[in-house]
Every structure is written in C-alpha cells, then in structure tokens.
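With one protein chain withheld, the remaining protein chains of the complex are depicted in position.
And now, chain A:
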Amino acid sequence: MPDVDATLANTADKLFVATIVFYAVAMLGYALEYAFGRKAAAVAGARSKVLAGAGGPDHAETSDVDDGEDGHVDERAERLGITMNQANRAGVVALWLTWIGAALHLSCLVLRAWSVGRVPWGNMYEFIIAVCLVGVGTWLVVVATGLAARRLGLFTTLVAILLLGTATRLYTEAAPLVPALNSYWIAIHVTAAVLASGIFMVGFVPAALQIIRRRYDQVEGSGRKPRFPITLGERLPAVENLERLVFKLHVFAFPLWTFGVIAGAVWAERAWGRYWGWDPKEIWSFIAWVVYAAYLHARATGPGGRKLAPWIVVLGWVTMIINLFGVNLVVSGLHSYAGV
C-alpha cells in the first residue's frame, strides 16, 4: 500500500495557512494603495472638472501603469495620516508579499504532491489550491508585464482568498488517488482544467471591474452621485484598458479550456467507455465552453455585443463556479471523488 509522508503533508498544510496570511496582508496593502495611492491626483483633477461643468470626466489615460506623481494631497488620506507616498509604498510591499505568498503557495502544492507521490490535484481541495495558484501567478505576470496596475491586485487577492477560504471547508487528507483517477491522463486533463480555470478567474476580475467602471462613467457623466460599489470605479483604469486585458486573458484561457474538455473526453473513453455521457461535470463544462464562446462572438458583434461582453464573462465565471461547487457538492456524478 503506498504510503503518505505525514511530515511533508503537515508542512504542506502549514504552508497553505501561511499562503492565505500573506495574501490577506497583501490585500490590505493593495487596499491602501487603491484608496490613497497616486491615482488620487488624477481623479481629483477630473472631479474638479466635472464640478466646473465641463461635462463628463476625462478618461483619456493611455497607459494603465502609473507613472510619475504630482504632489497633490488627498484630503481623506490626510485625515487618516497616510501620505500618498506611504500608500504607494504599501502597494510595493503588497506586491512583494504576493510574490512570497505565491512561492509558499507553490511549495504547498509541491510538498503535497511529494507526500503522496502523485500530481497535487486529485481532489477538490487540491484542485482549488492549484486553480488559485494559477490565478495569482497569472496576475503577477499581468502586473509584471505592465498590462494592469498594481493596485488592482486588491480584487485579485480578494477573489483568491475567498476561493482558498472555501477550500478550507473541503479539506481532504493527503491520500493516493482513487482508481478512476489513477491514470496519466490526470496530468493532462486536470492540468489543462486548472490552468484554464485559474486564468478565467483572473479574467473575471477585470471584467467585473469593467462593468463597474462603465457604470461609474455613466453615473458621473449624468452628474449623479455614485454609490458603493460603483464608487470603486473612481480609481479603476479606463474601460478600454480593462476590456483589452479581459480579452487577452480569455484568448489564452479559452483554447486551454477547449483542450481540457477534449482531453477529458479522451480520458473518459478510457475510463468509462464513452467520450461524452452528459455527466453533470461534462454538462457544465460544455455550458461554460458555450458561454465563453459566446463572449468571443459577442466582441465581434458591434458596440452592442461589446457592451454585453463583460457580462458574459461574469456569467462564464458563474458557470465555472457552479461546475466546481454545485456539481461536486450538490449533484452526484462520475466526477465525485473521495466524498467530494
């Protein structure tokens, strides 16, 4: 009987907790930067223009990456005793913490894999950890290549923490695979699913932000006062920049998901005798695929479709979540393993 190295498995569990702590502190840092960071100046300028009756705010920012600052001071920040510089430094620290957190996150998975001598995504708990790692990793790459502003890490870490927090409710002891999963196809099919899900997760964030930002622009443009969560739009990048980021991420994730589904079908033929049997997991993978395909088509259907596109992305992520939690926990099917 294959053994489980308990020491390694325990260390992996501790690393998991450390990862969440690091992400949580990082989120705090991002929040500080988001609220009081350098964008404040630009926003303050835009608002004064609105007050002066100049019409809508000017969102002609070309780059998403913050550059330079002009010594404006945010009143709220002053009241809290936080200078803009401090807030920006909090963002820098947060990014470092995210990197360290991601390193711990990775070690957690590696140790868990080592302790059981197999790929570390053999149950739902491990799957979620792996998806979050891909999500955070993708996000770090996005920030490092200048595709998104650092402070938006606030929302990405928030989503990652929520998902990891849910994973704790599904904790499963490190153990060898059940027979149905014991195949090299797990390395192919589940890896593709993990990669695609992680990138879809990160793609969902700017799509949701895009919706908020567009709504914010509308509300501000009509001279009304926005309310939470639309107020978040104040410090978000321009709609076009968010839209581009959403598209880029999905251009990556969609073929991966397609490959994952196909690999799953090939594996299903080996394990269950048929490549497609409308098992609940298969149904929802299909639904997610169709929804994301609709997103890609909507972007090519003129302005109306483009407006709809971020909503379809949000819907797509909802189907992914249903596929992960709804199908594993509520409906029973062939994809139910080890209780979940």
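In the analysis below, a contact is a pair of C-beta atoms (placed from the backbone, for glycine too) under 8 Å apart; a residue touches a chain by one contact, two chains touch by 3 or more; residues count from 1.
Operating definition for what follows: contacts and distances are computed from a predicted model.
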- Query: Name the absent chain by its UniProt protein name; which of "Cysteine desulfurase", "Cytochrome c biogenesis protein", "Aspartate carbamoyltransferase" or "Arginine ABC transporter ATP-binding protein" is it?
  - Reply: "Cytochrome c biogenesis protein"
- Item | Which of A:A12, A:A35, A:A167 or A:V327 contacts the chain that the document leaves out | A:V327
- Query: Which of A:R89, A:R215 or A:R244 sits in contact with the chain that's absent?
  - Reply: A:R244
- Which positions on chain A touch the chain that was left off? 1-2, 173, 175-180, 182-183, 185, 244, 247, 251, 254-255, 258-259, 262, 265-267, 269-280, 283-284, 286-287, 290-291, 293-294, 296-298, 300-301, 305, 319, 327, 331, 338
